[in-house]
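Of the protein chains in this complex, all but one are displayed in their positions.
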Amino acid sequence: MNEKTQIQDIDRSLYDFRFDEDEGDFLDNGITPEIISEISDEKNDPDWMREFRQRSLEIYRRTPMVKWGASIEGLDVDNIVTYIRPKTRMNTDWEDVPENIKETFERLGIPQAERESLAGVGAQYDSELVYHNVREEVAQSGVVYTDLESAMHDPKYAEIIKSHFMKLVPPTDHKFAALHGAVWSGGSFVYVPKNVRLDIPLQSYFRLNAKGAGQFEHTLIILEEGSYLHFIEGCSAPKYYEAGLHAGCVELYVGKGASLRYSTIENWSKNMYNLNTKRALVEEGGKIEWVSGSFGSHVSYLYPMSILNGENASAEFTGITFAGEGQDLDTGAKIVHNAPNTSSYMNTKSLSKSGGKSTFRSSVVVNQNAEGSKSSVNCESLMLDSISRSDTVPSIVVKTDKCDVGHEAKIGRISDEAIFYLTSRGLSEEEARALIVRGFADNVSKELPLEYAVEMNNLIGLEMHGSVG
Amino acid sequence: MENTKLNILPVPTFGSLGVNFVRRDIEEYETNNKLLDIDNNTLIREDITGSSDYKINVKNNADAIVVQYVKVDGKALVDTQIKAEAGTRLKLVQIFDGSVQTVSRLNATLEDNASLELVLLVLGGNDTVCETVAALDGRCSSFKADIGYTLGSGDNLDINLIADHNGRKTDSQILVNGVLDGNASKTFKGTIDFKNGSAGSKGAEQENVLVLDEKAVNKTVPVILCAEEDVEGSHGATIGRIDDKQAFYMRSRGFDEQKLYELLARARLKQVIGAIGERQTESRIYKALDWGDYDEQE
Partner (left out) sequence: MSDILKITGLSVSAEDKELLHGVDLTIKEGETHVLMGHNGAGKSTLGCTIMGSPEYTVTGGSIVFDGEDITAESADKRAKRGIFLSFQNPIEIPGITLSEFLRNALEQVTGKRLKLWDFKKQLKAAMELIGMDSSYADRDLNVGFSGGEKKKAEILQLLILKPRLAILDETDSGLDVDAVKTVSKGIEEYRKSVGGTLLIITHNAKILEELKVDATHILANGRVAKEGDGNLAVKVLESGFENTLSGVER
């Protein structure tokens, strides 16, 4: 009972705290070849990576800004400090993590979560991995879970990283992919060998600190034939006065008959520009499942893409986006059916309130070689007031005849009858609305592990607070 | 005007999909200007064989039908502007019968309680670009669109339909039924835009596309924009062939694969043609489609 009250009374400040900036030297604000070189020096990049970064910078400079979606006028990329190095180096033992950093994580509940059941923690504090630990049983199964930078130097993984890094999301993909290629820093590398099924989820919990910091972490996950993994990416960042940029990149390779579930609850502070690129390549009979909750950020562009590249490959996307005051969240998913008998299923919900704007944007492309494929998209939007906006912009491109593609979308409001019913049972109007919104979001919450579902419900509670009148 | 941007999607999306706009040369043709002032219950049939500029004003509680049958040998631009005064009803039937290159722009403004019913049929045609904007300005104004197309090899169609819900309690219903064969290519963009202040409005759109050839390309972009809480919007789309269970059911009644899709294709178009509700035009379309005797059809 006591605990329940605590959850209900949870304070927004839990997600907004931060410590003073003392994490070491800033580089110059702008991005020049010299800065990129400095990053390479600092990280002791292998030659191919040095070249890769410089080439990406070139591409970045000549690539025009993206033309659709939310406005990113407030973002001055040249003034964003792209690289902040915390004073601590990699730690494998929790005891060695500096006190203030540790406290931050502790308030975010990471060690507890780990103690409870999580397999490993790769928590990124600003740009570097500060704490990293994989439980022994996970390591024994042959699963590699480490930070990408050190893996790159390990002869065991160097080649596989070189042959996969930004091959799925090339720097030419869009401007921020190019930026990412030039300045990426930190992130996770996961390798699951053939037929290994990891029953406990792996988790990476990273957050931004320090003013004006950009976060460019790179996640590379490779699943060999017949393997299974659930990876949870959670983000939470404190509040800043300057705009912050997050341009991470996630590349997922799902082998034959392998299955990957990738869950994210994103709660960046509400001045962040979240321009993340996520992509999965799925081979024959493989499966990718995305579970995605977008709550934070000032502006988001987020469309995880699944390329179904082998016969009978499948993709599922379950998402929720909650846009509140001052937020412009442009989210959705992309699916490419590129082999026969592939299937995709998309189910998304979005909410807009207090002047927030949410856009659901998707594309389903069924190529000519994808005969026998099936796709079903279902999106639902809820408007909580009349000063907000909710747009739905799906696209379907079909280049074959033998397929079955369906799409459904709805937009509406909370009915007065539902509110009346619940208030007649003793709930306050605010409670009633929060309850209905939680129910609306259950497509995502029921796909999440319990502790994350609880956190998401808390976030909804926070967002709904003061939503009446 | 060379390389004019047409059929612009109200909110651009991923450029690689190629659905944000089309470009066409719109030359200044000799244009046939026509003013139709409609103030009683009437039926007007217009045969359009070249570029035309129509102004249609509907007044005085009129309840009218206007049929524009467009069959042009060369390139043509057809502009139609409709002003529907309060309480009027207009059914506009636009038939594009196998044109070479036709650009059609339809703009309608509806006052209180006015209603516009559009029946748009595209029967083949190398290159047809249709833009339709219905501004539901008046309270309780309504817009219903029944759109049908049947396209074969070499045919291209791009439709951009926008229902702007400005007034309170406005209503839009969009049904699109289409058949693609050969290497036909079609883009349908349908936008329901609930502007702030359109409280109590409803909008629904549905597109069903039967794709009969692996070389056909279908693009469907059903957009809902919403800046008002008290509205209900929905859209749906089905693309491809019927499912295995439906196919087996039909085959067990004696239809082979080809017959089965012929019947389905015809049924989908019939649904739209039936919305015309005007014998002579319907019969003319049956003839154009080579469907046999109109009176012998259901």
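In this document, chain identifiers A and B correspond to the written order of the chains, with residue numbering beginning at 1 in each.
The working rule: a contact is a pair of C-beta atoms (placed from the backbone, for glycine too) under 8 Å apart; a residue touches a chain by one contact, two chains touch by 3 or more.
Predicted model only: the values in this text are computed from it and were never measured.
Considering the intact complex, the chain excluded from display touches B. Of the options B:Lys5, B:Arg23 or B:Arg251, the residue whose C-beta touches the omitted chain is B:Arg251. Listed by residue number, the positions of chain B touching the unshown chain are 177, 208, 242, 244-246, 248-257, 259-260, 263-264, 267-268, 271, 295-298.
The rule is short, and it goes like this: only the chains that are shown with their structure count from here on.
For the pair chain A and chain B, the distance between mean C-alpha positions equals 40 Å. Residues 67-68, 334, 359, 361, 363, 365, 368, 371, 381, 383-386, 388-413 of chain A are the ones touching chain B in the complex. Residues 11-15, 17, 19, 194, 196, 199, 209, 211-241, 243 of chain B are the ones touching chain A in the complex.
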